[in-house]
Structures are given as C-alpha cells and as structure tokens.
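Note that this complex is displayed minus one protein chain, with the remaining chains in position.
The letters A, B and C name the chains in turn, as written, and every chain counts its residues from 1.
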Amino acid sequence: MPKSMRYAILEAIQGEMRRDKLLTLLYEYQRPAARWGGRSINLEAEFGRWRARFSAIDENWIVGGALGMSMIGVRAIAHIPSMTTLIPYELMFNHAGKLRHMTGGQAAFPMILWADMQGRASFQAGQHADAGLESCYARLAGLKVVIPSNPYDAKGLMVSAIRDVDPVVFCHYSVPTSGPDVPDEPYTVPIGQTAVRTEGKDITIVGYAPQTVEIAKAVKQLKQRGISAEFIDPRTLAPLEQVMETIIKSVKKTGKLLTSDDGSYSFCNCTEIIARAAEAVPGTKFKRLAFPDAPPPGAPEMINYMRVGAADIVTAAEKMVRG
Amino acid sequence: MPKSMRYAILEAIQGEMRRDKLLTLLYEYQRPAARWGGRSINLEAEFGRWRARFSAIDENWIVGGALGMSMIGVRAIAHIPSMTTLIPYELMFNHAGKLRHMTGGQAAFPMILWADMQGRASFQAGQHADAGLESCYARLAGLKVVIPSNPYDAKGLMVSAIRDVDPVVFCHYSVPTSGPDVPDEPYTVPIGQTAVRTEGKDITIVGYAPQTVEIAKAVKQLKQRGISAEFIDPRTLAPLEQVMETIIKSVKKTGKLLTSDDGSYSFCNCTEIIARAAEAVPGTKFKRLAFPDAPPPGAPEMINYMRVGAADIVTAAEKMVRG
Amino acid sequence: MNGEVNMNEIKAAPSTSGTDPKAVSRRTFIQSLGAIGVGAIFFSAGADKQARGQSVSTYIDSLSTEQLTAMYTDMLKIRLWETKIKDLALKGGFRGVAHLYVGEEAIAVGVCSALRQDDYIASTHRGHGHLIAKGGDLKLMLAEITHKATGYCKGYGGSLHITDMSLGILGMNGIVGASHLMGAGAAYGIKVKGTDQVVVSFGGDGSIQGSFFTSAANSAATYKLPWISIIENNQFQIWVRCSDVYGIKDLARRADGYGIEGRVVDGNDVLAVYDVAKYAVEKARAGRGPTVIECKTYRWYDHYGFQGSKIGRDGAFGLGYRSDQELREWMAKDPIPRFRRFLVNEKVLTEERADEVVQEVKQTVDDAAAFAEAQPVPKAVDGLLNVFAEGAVPLHKS
Partner (left out) sequence: MNGEVNMNEIKAAPSTSGTDPKAVSRRTFIQSLGAIGVGAIFFSAGADKQARGQSVSTYIDSLSTEQLTAMYTDMLKIRLWETKIKDLALKGGFRGVAHLYVGEEAIAVGVCSALRQDDYIASTHRGHGHLIAKGGDLKLMLAEITHKATGYCKGYGGSLHITDMSLGILGMNGIVGASHLMGAGAAYGIKVKGTDQVVVSFGGDGSIQGSFFTSAANSAATYKLPWISIIENNQFQIWVRCSDVYGIKDLARRADGYGIEGRVVDGNDVLAVYDVAKYAVEKARAGRGPTVIECKTYRWYDHYGFQGSKIGRDGAFGLGYRSDQELREWMAKDPIPRFRRFLVNEKVLTEERADEVVQEVKQTVDDAAAFAEAQPVPKAVDGLLNVFAEGAVPLHKS
C-alpha cells in the first residue's frame, strides 16, 4: 500500500521540523499523526506540544497566530478544517498577502496555510460539501497557492511551501492515492511547475485534485474513441504566469481547452485559466465544466447529478473535437 | 447640483423604511445622514435608534445581526466599511447564500449587505486602497450582487435590493456624480438589467463603478479616432446569466471584448465575463485590463502607474480594432 | 474565583444540589434547593448582581403534572429516537449522518420547557435534542436525516440543517458558534418588532471562542437583548478537552467580560436547568437583558458517527481520548432515570405510568422510522432549485 496523501504531508512536515528547529504547526482537531505500513508519525510526540499545538475552535487564532510567529522568524504552519476555509480569509488577504509590499520588503510572513478542502460528498450538505475555494485564495495578491492531486506532489509541494519565504496556501483535498511512490527523504516539487499528465494533440483538458480522477478516466475513454487528449494538472494556482506557459503551449497545439472543476462554475479556478488563454490564443474553442452555482445538497440523488463526472468530460470533449 | 450617490442611497433606504415599518439599518460609523440642497436625511432622527443603529467595531455583528433579524421577518441592511469587506465574508458564504437551499426553501435571509468599497486612491496604501472585491461576493452561490455607477442606478438598485427576498450585496464605490437626475420618489432598477451606455459596432467595452469614468472618456476619444465602441455597464454582477445575454449579443456584433477593472487582474469580475464570452462566442478577440496582482502602494507615483486609465483603454482598443 | 464550583464538588453533594430525591417531598426538596441560595445554580457572575443570592427555585414549584410529564416524555423522545438512528446506522445502509445528543437531554428539555412556542431557538450540529424539545416532528426529522424528499428540508439539508420555522426553530447549523450570532440577531429583531419573545442560542463548549460568540455577546449586553445563550459543556470538542484550550474553568465566566450575567448549572438535572432557564427567560422577557448559562454534561457517544457503539447497547466505549470509566461515571448520572425517580417519589407519575410513557415513545419512534423509510428520495434536478426564491440555476456538465 503506497503512502496516503495525509501520511505524505505529515512526512514532509516532519522532515522540515527536524531541519528547522523552530518550525511549528498550529491546528485544531486534525491530529498530526498517521500510520503507514509498520511506521507511524506523531508530530506532538516527536516535537512536543509547543511545536504541534491544538487549540480551541478558533481558526483566526490558528492563522493569526501563525502570522505573528512567522513575522519574528518562527516559521509556522496553520492547519484549518475544511468547513472553515473562509473564516480566516481576511487575515490572508489584508495581512499575509500584503505585509511585504506594505513595508517595502522589510517584513514578511513566511507561513503556510494548510487548508483542508471539502469534496462533493453526499449526506454532508450546505456547509460541509463545498469545493473550489482554492480560487478564493488564488485571487489574493502576495500569496502562492498550490494544490496537489497525488501523495507525491503533496509531499514535494509541502516541502517547497515550507521553504518558501512567501506565504503559501496549501490546498488539501482528499484524493484517492495515485501517482509515483513517495520517497522517505525530503524532496521538492517546485511551486509554479505544472504537470502534463498525458500528452495529446486533439484537445487540452485542465483539472486538478478530485477532478483528476474523472479526467484520467475520461482521457482513457477518449483514447478508445480515437481522441488524443492532453491532460494538464496545474499543481500551482498562483502565481499563474508560469503555469499558463504550459497551458498556452498546449492550447496553441490543440486549439481546444476543456476544463473541469468541482468548484462552482462562476470564478472557479479554471475561469482564470480560460480567460487568460482566451486573451493569449484567439480562435480557441473553450468549454468550462463545473458544479452549478448552487450550494451542495445533501441527498446523493441531487449532488451526484450536479457534479461533473468522467462521462460528462468525454461527451464535452467529443463535441468540441468533432462538433 | 444633482443628488450624490450617498444621498441617493439614503433616500432609497428612507423611502423603504417608511414603507416597511420593520426595515432596520445596522452600521458602524458611517452616519446614515446626508444633505442635498436645502434638504437633509437623518435615518436615526427619523426612525429612532433601534432601526438605525451604530455598533462597536464589529462587522460580524453588523452582518450576523442582520442575518438573524431577517430570518424572523425583520428585513435588515448591514452597512460595513470598505476596509472590512472580507471580515464577514464567511457569514455571507456559509449562511446568507446557503440557508434557502439547505432548508429546502423553508427559510431565508432577506437582507442587504451594503458594502462600502475602496478605490485606488493615493496615500492610503495596503489595506485602504484595494478594489475589485465585488467578485468575491459575485462568486458565492445564493447571493445577488449589484454595483451602481451613478446615483440614479444606486437608488434604483438599492430599492430593488431591499424588496428582493434573496440576500443582495450592494457594492458601493464612490463615483463622481453622473447620469440621470434622481427622482425623489422610490423607483427600481431591476436586478439583472444591464445598461448599454453607448452603442457602437467596432468593439465592446465592459466596465463599472470608478472605471466607467475612464471608459466614458476613452469612448469619446475613440470616436474621434473613428472607432465606434459599445460601452456596457453590467450593474448586476450575480447572477450573471441575464447580463451575459446583452454582452454576448454585443460581442457577436463587434467580435472584440475589452474589459477594464480596478480590481486586481486575477479573478476580477471581468474574468468571469471574458470566460463566459469565450465559451459562447468562439473567435472573439479579448483583452482584460486591470490593476496588477499586487497590493496598492501608497505613493501616488506607484499606484497611479498601476491603475488603468482612459489612455490605456484607448490604446488597447485601437490595437484590437486595427491590429 | 468566588462562588466557583467545579464538577467534582457537584459530584460530592448530589443530595442538596441535584434532583436525586432522598425521599424528600417535592416541596421539601424544592425548599432545600432554596436553602442553598440559588437553586441548583452554582456560580453566578456579571452585571445583574441583585439577582445573585435570590432563590429562583419557585419556578420548579409551579410546574404542573402535565408539564412535568411532558418533560419526561420529551427526554425519552430524544433518547429513543437518537438510539434508533444509531441502531439503524449500525445495521448499515443508513442514508445519513448524525452527531448524537444522548446523555445531554436534560439541557434541551429543561431549557425549552421554559419557552413559549413563539420563542425562538438557534441550534447546533448536535441539535436534534433541541428541536425535539421545541416540538419538532420526529417523522419529518427522520425523513430529513435520511435525505428524503418529504423531510423538513426536502432532503437538501440532512441532520445538520433541520429547521422548522413554524415552531420558532431557526435551524441547526454546521458552523460552530454561528447559532449564537444568528440568535442574537433574531433577538435584536424582536426589539424592533416590539414583542416580548425571547431567543435561546444553544452552543457547545467550543462555541464561545471564534468570531461569532463575541459579536453576539457584546451586542446582547449593549442593547440588553432578550437573548439566552446555553453553553452545553460536554467537556470535549471532538477529542480536545475543554480544559486544555481555555484559560477559565467555568465557561460562564466568559459572560462577565461582556457585562452579562453568567451562570453554571448541572446539565444532567432537568429541573435545575429549567429553573435557571426560566429565570433567564423571565428576565429577558421583562427587558432586563441576556444571560449565559453553562450546563455541565457529557456525551455518551463519539463526537460524530457511531465508533465504539453497538446495536442495542448505550454509549460508545474504547474511544482513545476518554476512559470507559469516565463514561460509566457519567452514565450513572443519566438524567432520565434521575428525573423519573424524582417524578415517582414526588407522585407525579406512578411506576406504571412511567413505563407506559416509555412504551408510547417507543411506538412514536418506530412510527417515525417506518415513515421515513417509506418516503421518496428527491428528484435529481431539484438541487438546482432553491438557490434563489425563483427559478433554477443552470447545470454546467456539458
């Protein structure tokens, strides 16, 4: 059994906490402990409670505390639960993203917001099955935003995030394990570096996190139907310039950009990608698949109908290529 | 002297408070009082302190209080200052926008978030000269978002917002007075109804609020240079479907869409407009002008250089039309 | 801190401070409560000093047999209805999730018995008990929990969002602390309307931190709103112990910093809860402002779901963050038999009648389960409705 996303992330943090004797994790109830095979990680047990500290139900403390610490040279990871993503949003907007600029480069918050993200699960409803909030962070100046789709990327991006001197938002969706094995040693996946998951020539498909599962399925089915799709997983959502280079190169080749998102349609992250591609490559055909602009209903009948699946991606891609 | 934006808004609220004996305004320090000509409005004096109530510096109270009241049939307006737009954001996201859906239509928050918005002023810096946050609200399911560019629209949209049974975010930028005179009597500007400010055939230009001043100037200059620009002010930013009908009709005619925003480039509201137009009208040329993805610096030399002005719009439009 | 009594002391003196009856007559019992000054209220801080030291236990004295029986019935309804959910879920194939309230029934029932139907409550993720005590329909609740088209919220909301506006239920809420703010907002609305309704906001021990409670409390204090905040201190936030995340022992003390009267009560004693709730409700109705009431209690099951529990057995055992011993001690303080002993001793109910009530409630719960089971599921496209009052939002799958 390969390492899970959670184990890979904790392994990244463990390695960095060993390297940087001040690096500290603030969290709420998501215990920084996991097992894999015969091994286990427990950050509180290994580094003590000061460096791996749970708190009251207080996301503003978790993020604000991390900001204050990081300002005086104690690098910090703020881990917040998925239903609270937007509670400490103002702190990231008006403080984390702005301090360096406001002080002319004099001060900064080298902190990491490890944001648990929700997927489109049934029986959760309303406040517990939202998705797509990564684009809320990707829009804020001064923040870097990364979003891994497999454990390998998760570990490598977390290490990069921790070593970065700018504030980084690490968006953590639960995704079924896939991709390369995760080495025990620290390594980095550079922020800004996109992954071309499948090369192709007929159509470019962009998506990340839980949608990569649907897209991967769709790409296989499309191949069977004689359509060669290029599948790009951005991995970094902000800054987007470097990512767009890869996407634009692909779009210039295929002439078609299909995106698929678990976030609501309006302002989902692929909106920005499409708008940039539309400016850069006139004449391209575009299609943006996404959850509707609606809260997530609890009943499986409803929510499953609303979410984009592999079949939808196949249909849309075929229409774009043949239609 | 025509009525100012502020006076027009207060007149709208005054009229509705006279109609609806429960309608209540919660605010912080932006006194609900204004003068125009020989007349004055003072909501506290007219309706008493319970119905026009200042509070501690506590935007979560202002918005959360309005939510709770509106749920039991006391319609409420929550007026928040411009530097605090994202403090009560979670309340609008997880509560205001979701309650109707989560309860299967049983309950709702018929409240209005009257959000003061900042412009790109010098000497303010960092936290006091941001712009474009309307798209933070436009992305949230279950909310309607309106954004007037002149006093006439401001009054009409505020009346519509108050009479709407869904939560409405009223984005209030200070804009120099322009447009039609403001009647004393209540009237509505329907939510969803776009304004075509100038008809034209060579290029479509979209923008709102402070950018309308720059665009209007640019449109005149373009005319002198023989370019006929169609200038559309969306007025409503969410839901966007009806607005897009007008924009797409125009883009089909002109083949070119230029947008101009005071918000930061990534995820500014016109991103969504361009992405939708790109899907709907393949072959269109696009250009998105906006403030860079940077916080606003205080020195006028820096911020003025970064902001889009009429001359930039003219240059970009000419390039699109002739290039 | 003056007047502070922690749970150990509560344990040490059950016969004077609880409703465990030692063959004292009902009146005598109530007098003995009166004798210790403030009924079963152990700590009182805050602005309304005149109230301190006054006996408020006469509220209990005036409860009728019908009211007392209804309280007993409601506690059983919560217990048996949630136990049914647990058993159904463990059987497998249950269309829903739940945070169980079992063990804390005395709070919901004690508080809601002090309310009028037109008063409001704002509830939490652990709110089934609050809703049942406020009159929620067990059938419609179970249909909602299983996301059926005819449930309270037509299957959109499920366990976390059950609402019945006609009963003054402002809804459960999946965001910790939000109930306080929504409740205080509603209380402001009552002032605008000019009625004498009151609002109760329920919240866990975790709900006093974060950004919601502070806004609610300051406004309630400043404007003297008819707001009562019930803090259900079951000592855990998921697995995090309250004592590890606060600098205060009695959470009611938080109220003092706002100028609000704070009180602590044994949350497993339905009459003690009723007593202080009734006091707070009357005070709020009379325009004398808010009260924060901390109820000390314990949850029998895990935070969420059914780990450590079995069909046909009460309680969840073997959870890493608490000892089975601790749970057993609290199960021994079960509010339901405790209240039943009181009712029988006080001759409000006979043993036979008390047994009958249990059977009646069991039947009601079985009926609810059968009802829910038989209900249709929602139509797939309906998820696009109810975003706005009118129309459907577009689908973006193709």
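One rule holds in what follows: a residue touches a chain if its C-beta (ideal position, glycine included) is under 8 Å from a C-beta of that chain, and two chains touch if they have at least 3 such contacts.
All figures in this text were calculated on a predicted structure; none of them were measured in a lab.
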item	value
Omitted chain's touching partners, listed by label	A, B, C
Candidates B:96, B:205, B:218 or B:303 - the one touching the absent chain	B:303
Residue of A:86, A:141 or A:248 touching the missing chain in the full complex	A:141
For chain C, the residues touching the chain missing from this view	47, 209-211, 213-215, 218, 220-222, 244-248, 253-260
Contacts of chain A with the absent chain, listed as residue ranges	22, 24, 50-51, 53, 55-56, 58, 60-61, 64-74, 76, 90-91, 94-95, 99-108, 141-142, 144, 165-166, 239, 241
Touching residues (missing chain, whole complex) on chain B	28-29, 31, 54-61, 83-84, 87, 122-128, 265, 288-295, 297-306, 308-309, 312, 315-316, 319
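Following the convention adopted for this analysis, only the chains that are shown with their structure count from here on.
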item	value
Farthest chain (mean CA position) relative to chain B	C
Cα-centroid distance, chain B relative to chain C, in whole angstrom	42
Distance between chain centroids, defined by C-alpha means - chain A, chain C (Å)	38
Chain A, residues touching no fewer than two other chains	83-84, 87, 125-127, 288, 293-295, 297
Multi-partner residues of chain C (each touching 2 or more other chains)	155-157, 161, 173, 175, 211, 387, 393-394
